[in-house]
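Scroll down for the structure; my scribbles are underneath it.
One protein chain omitted, others in place.
When the chains are written out, they are named A and B in that same order, and each has its own residue count from 1.
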Amino acid sequence: MTALLKLDGVSRSFKGLRAIDNVSLTVNAGEIVGLIGPNGAGKTTLVNVVTGMSPATAGRVHLDGRDITRVAPNRIAQLGVARTFQIVQPFPRMTVGENIAAGALFSGGARSLADARARARELAQQVGIGDLTDQPAEMLTLARRKRLELAKSLAMRPKLLFLDEVNAGLNPAEIDEALKMISKVAQSGVTIIVIEHLMKVVLSISTRLVVLHHGQLIADGLPQEVVRDPRVAEAYLGKRYVEASRGPSS
Amino acid sequence: MRTAIILVIGAALFAALLLLGSNYAIRFATIFAMYATLALSWNFIGGLAGYPSFATAAFFGLGSYASAILQSSGIPMLMAWPIGGLFTAVFAAVIGLAILHLKGHYFAIASLALVEFLRELVNINDQLTGGGMGLNLPVAHAGVTQQALFFLAAMLAVTIVTLLAAVVVSRRKIGFALRCIQQNEDAAIMLGVNARWYKAAAFTLSALFPGVAGGIYASWVHYIDPSDVFDILLSVKPLVMVLLGGLGTLFGPVIGAAVFLVLEEAVWRSFLTVHAAVLGLLIVALVLFLPNGLMAIGRRRRRASQA
Partner (left out) sequence: MIYLQVLANGVVLGGLYAAIAVGFSLVWGVLNVINMLHGSFIVLGAYVAFFAYGLFGLHPFLAAPIAGAILFAIGFSLQSTVINRVIRAPVLMTLTLTFGLDLLLNNAMLQAFKADYRKVVLDPPLGSMFIGPIVLPLDRVAVMALALLLTYGLYRLLRDSKMGRAIISVRMDREAAALMGVDVMRMQAITFGIGAFMAGAAGSLLSIIYPISPLNSITFLGKAFVVCVIGGLGSVGGAIVGGIALGLIESFAALWFGPEYTVPLSFALLVAFLAVRPTGLLGRRGYE
């Protein structure tokens, strides 16, 4: 069985600084992978590399067996990779409905503008902003904008969906709603990679955990195991803390 | 719909103007048709896609010279015009590859430089183009009024075709894509929009019709020279007309062209020498007080009354 997403020794450098360093990773269809790591670890860069926004400077990326390392980002989107942005980026002066329709029209296989608009209305309902379809996107509150981002991505009928810090700025009730929605999306057959720094959130929905630190992959496995990995604790809390909490050597 | 009412009134005035039959009226109408075409064309790249192009004069001039040179090689006028237009469109598509990845100011300057570059190039290659001495075009053997009406019809035909193209673009995927690109190009790409292709298409459209119009213009005035057809004002005026009428709207360019030209005629008659200064003042006032154009005035009032 071919993996859905396969990264082979992928690196991405910016003027000598290695944001991503030799990362190899395999994601199978149906997984919900939590991608975690301290600030600046390279999580968003990794998403940018896979989606083609910031192509890899070394290594290869495969989607469904197909090499997409050098493919243009709009083509990768059409091949089934969608992502949400940390800082939400709608088309401000277009309506909510039009925003979602764009996803359907340009990647989601909608046959016409009318078809795309119809699908947009359905999806808006699904994510809970169904009564806002005629509002200009720039007027939405943050929580609703996040829903819009999700709806836009879903309109693309993705195989693989990157959720980049979807919970930033949300209150606990809103986060719970978001998690329920993510589960539903996963159940509908979309493979999800969640970038999140709220541990409890990530642990509650991920089937697998991957940890990045200084651009390198330092842990990859079942959530319960990864959280107990000393290297992970070190990455988040620093060497001294880990050693101190271990107490005098036994 | 407000727009429909304005257009019906406009068309009625237009017809009345023609019925007057005076050559002055016909001439004015022809210029209107020409500028309406230029404004509508600019709207594809400047209004819809949001790329501030100053290249309209380059395309107009190129079309003028291409068609004039073709005619002096024996090709009949009615064939030279579309071929000149096509040549200009291909030129735009090729140049687009080099400059459409630029944003904002850089793109604007590149498009501006295009005008200057082509003008000087035409000036230098005087063997082919007559250089600074200009190029003469064959005069038809027909009455003055007949000729005037003929060229009006030709210009108007191009305007109508351009308008139709604008309608089609606005209704279909390409219009939608351009609007997405204009509001957030990166997000659009991530959604699957092939921005490069759509921008190139918009740029080519913004060149095709001015190219043809340039050819018709050359035949109409029977004589062209580089500073005449590669005049930067031919880039700026259509732009201002679109701003006046409403950026990115469908009929805004046409309405803006009409209002602008009427204003210009009025000013020209009273302020001959300071004509350019008044144009400058108009532009400044427009940008400062009416950035969304005339169409927005009603909208603002309506929204205020609903509040």
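Please note the rule applied: a residue touches a chain if its C-beta (ideal position, glycine included) is under 8 Å from a C-beta of that chain, and two chains touch if they have at least 3 such contacts.
Just so we're clear, the structure is a prediction, and the values are computed from it rather than from any experiment.
For the chain that is not shown, the touched chains among those present are B, taking the whole complex. Touching the chain that is not shown, out of B:L7, B:A108, B:A165 or B:L263: B:A108 (per the contact rule at the top).
Within the set B:I31, B:A66 or B:I99, the residue that contacts the chain not displayed is B:I99. Although one chain is not drawn, the whole complex shows that of B:G10, B:P52 or B:P82 it is B:P52 that touches it. Think of the hidden chain as still there; on chain B it touches residues 46, 50, 52, 98-99, 102, 104-106, 108-110, 112-114, 116-117, 120-121, 123-124, 236, 239-240, 243, 273-277, 279-284, 286-288, 291.
The criterion applied here is as follows: only the chains that are shown with their structure count from here on.
Distance from the chain A centre to the chain B centre is 45 Å, each centre being the mean of its Cα atoms. Every residue of chain A that touches chain B in the complex is listed here, in rising order: 51, 53, 72-75, 77-78, 83, 85, 89-94, 98, 101-103, 105-107, 113, 152, 156. Interface of chain B with chain A (complex): residues 171-173, 176-177, 179-180, 183-184, 186-195.
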